[in-house]
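One chain of protein is taken out of this complex; the other chains stay put.
And then chain A:
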């Protein structure tokens, strides 16, 4: 079967979802009012509250939520075959992510542009806000650890991508200077930067001396280096330390100096990456070689693990933070919420869709696929590498040589992951400061102290799990925890929307059903992993680190389920 069909099916369902389902939700459930005075107008201060064109705001929402996560999750989840992954991405986007992103935006707009955390306080109580902050803290900690591992892994596997990625830093500083000190337009400098990066990618792909391969510098995979680490472990260790130092600097510098200009370049990379792969798909017209359902995937059941392996791309709680944190304060008209929120989620669905397509068309036959996806841990460790090879395969459809395409796609993925990483370290710093304020713990209220704490905790978390390649290479073990924390956050946001809708006397099933679904999947998956895999009670040895984090998330999930039940039943009594 041609892979174009997967893209067509996905696109048609997304269009129908936007055209009919989101219209129904907008008119009958959220009841958007074009005359409602949005917080952007009511509290306009030209800093936080600024009325913004809906296309611009959609761009903001999409580029804020589209990162490496919607690529990594689907690339792992095709382990169970392309059909379950495709169905979850497409239906999850239409029935869960769309109403979630859209709903958090409307809920926040109807509550003075307040964030989901503040709304949890308002709708449920103070404890809910603290719980919410802790879940976000765990989520960003996971994001830091997972993405530091993702980038290090790509640097080890694709050494040609190192120089083009690091060139981005001085280029970004130059753009920041040109735009803010010299008042230049940003389009031309960021296009020049992009051209320089891709030129560097071409050169490094063809000149082995410019490929920064730390493993070979340390004497190969088996070599014994400092502290008795082998070559791969040492390479991971060095990359993770470099990344953490970079994060510290990037998240404490003023935004215009590095973060924003890097985002200028990355927004273009998002367009270029999606363009290359979808166009390549059209011209190449590859066949789907992976099985629809993988009969060999027996070591881990797809149910319920699929629903936490693909978080971003189907539904993700992080989107609610963007919707209620910034987008809601800039919404010009309430009716724009459908376009911004729902279509923002659909944009990410497209990214997840191309990730599935890239992986399922990569292999020559089903046997090769089975060899690459021989076990769930093989899928976890190699999923992203397969996406890059698959993306390069698609890019060859528009005539880009495979080795160069591979470097360019890995540069794009690393750039996305790096943006997620430094934004998330910055976010973690804010949360640590807020929690330290809440508990009156003065030392951690200082930016540098909070950032140091964030960076050290993240580095420890990514270095501790032991993977097949030794020290530092087990970061992928954290992926299910990241997915669970993310889904849990989405479930809380959906719960808040449901409570709000119920108090208004409206039908809240559109948010309640995905909420129950997510809570059941999260609790189920966590019980399965915490009790039977990480506790040592099952066939495998105890993994203390994963057990502790998993147990914390499980307790939070159960707590939220109870809170939701109490809150919703209390209100129904009142209504009677």
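Assume a contact is a pair of C-beta atoms (placed from the backbone, for glycine too) under 8 Å apart; a residue touches a chain by one contact, two chains touch by 3 or more; residues count from 1.
In the analysis below, contacts and distances are computed from a predicted model.
Candidate names were "DNA helicase", "Putative FAD-linked oxidoreductase", "Heme exporter protein B" or "Spermidine/putrescine transport system permease protein", and the UniProt protein name of the unshown chain is "DNA helicase". When the missing chain is restored to the complex, the residue among A:255, A:509 or A:542 that touches it is A:255. Residue-wise, the contact with the chain that is not shown comes from A:50, picked out of A:50, A:545 or A:558. Of the candidate positions A:101, A:263 or A:567, contact with the hidden chain is made by A:263. Mapped onto chain A, the footprint of the missing chain covers residues 46-48, 50, 52-53, 55-57, 59-60, 63-64, 185-187, 190, 254-256, 259-260, 263-264, 267-268, 326, 329-330.
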